[in-house]
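Here's a slice of the assembly, chains where they normally sit.
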Amino acid sequence: MKICQVEKPLVATHRIAGLEHRHLQVVLDGSSQLVAVDAIGCTPGDWVICVGSSAAREAAGSKEYPSDLTIVGIIDYWEEGA
Amino acid sequence: MKICQVEKPLVATHRIAGLEHRHLQVVLDGSSQLVAVDAIGCTPGDWVICVGSSAAREAAGSKEYPSDLTIVGIIDYWEEGA
Amino acid sequence: MKICQVEKPLVATHRIAGLEHRHLQVVLDGSSQLVAVDAIGCTPGDWVICVGSSAAREAAGSKEYPSDLTIVGIIDYWEEGA
């Protein structure tokens, strides 16, 4: 899993039906911006654990959900680069 | 998921039957060119969300569809590098 | 999917039974050499679409085929870096 920081919510009104109305977050993986499905309820600035690969689907709630990156936990304490 | 910009459609007349006649788009992931199945109906210049991994298959419409990158949403507003 | 150029066939006489006698091609992904299963019938120099992830298995013809990169189409016209 990756350690990412939540940057901001992402709005994409025009989306495939399979994505439903789940919240999407822009997360920073180092300096790269990725999009993750928020299965937790995060706030910008949170340090989170993101799961990828096929496990992202289950983590988002169902084997059919089309996610390849899902936020599965908020890290209690994290200091960048420490 | 990745944040990409649609560059142009890709024409590949000689393709495996499994790809059907679905539209393929060249998308930019940073400075890298990738090919994504267009499940939305995009226009060059659009900023889009692309899903990879095994989720790209479901997102393209069926578990058997041979995609590893599918456009699943158009971002309402995106400013590069912001 | 990746945009690659076919470099040359790859000969591997000693292989697991599951690979069968399918043709393998060395393809260039930028400057990296990868090996792809040829599901199309390519010629060195062709610009092709390669699918990875679990979709490479279906694209090679069956869910049990052990491929993680399969050539699924030949691009009609491609100019490098254009």
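A, B and C label the chains in the order they appear, each numbered from 1.
Everything that follows uses one rule, which is that contacts are C-beta pairs under 8 Å (C-beta built on N, C-alpha and C of every residue); 3 or more make two chains touch, one makes a residue touch a chain.
Just so you know, these numbers come straight off a predicted model, no measurement behind them.
Of the identical protein chains in this complex, 3 are displayed in place, while the full assembly in this structure file contains 5 copies of the same sequence.
Throughout what follows, only the chains that are shown with their structure count from here on.
Shown here, the protein chains touch in a chain-like sequence that does not close on itself. Centroids built from CA atoms put chain B at 19 Å from chain A. Each of the following residues of chain B touches two or more other chains: 52-54, 56.
The touching residues of chain B, counted against chain A in their complex, run 1-3, 39-40, 49, 51-56, 58-59, 70, 72-77.
Chain A meets chain B in the complex at residues 10-16, 18-19, 24, 26, 33-36, 52-54, 56-57, 64-69.
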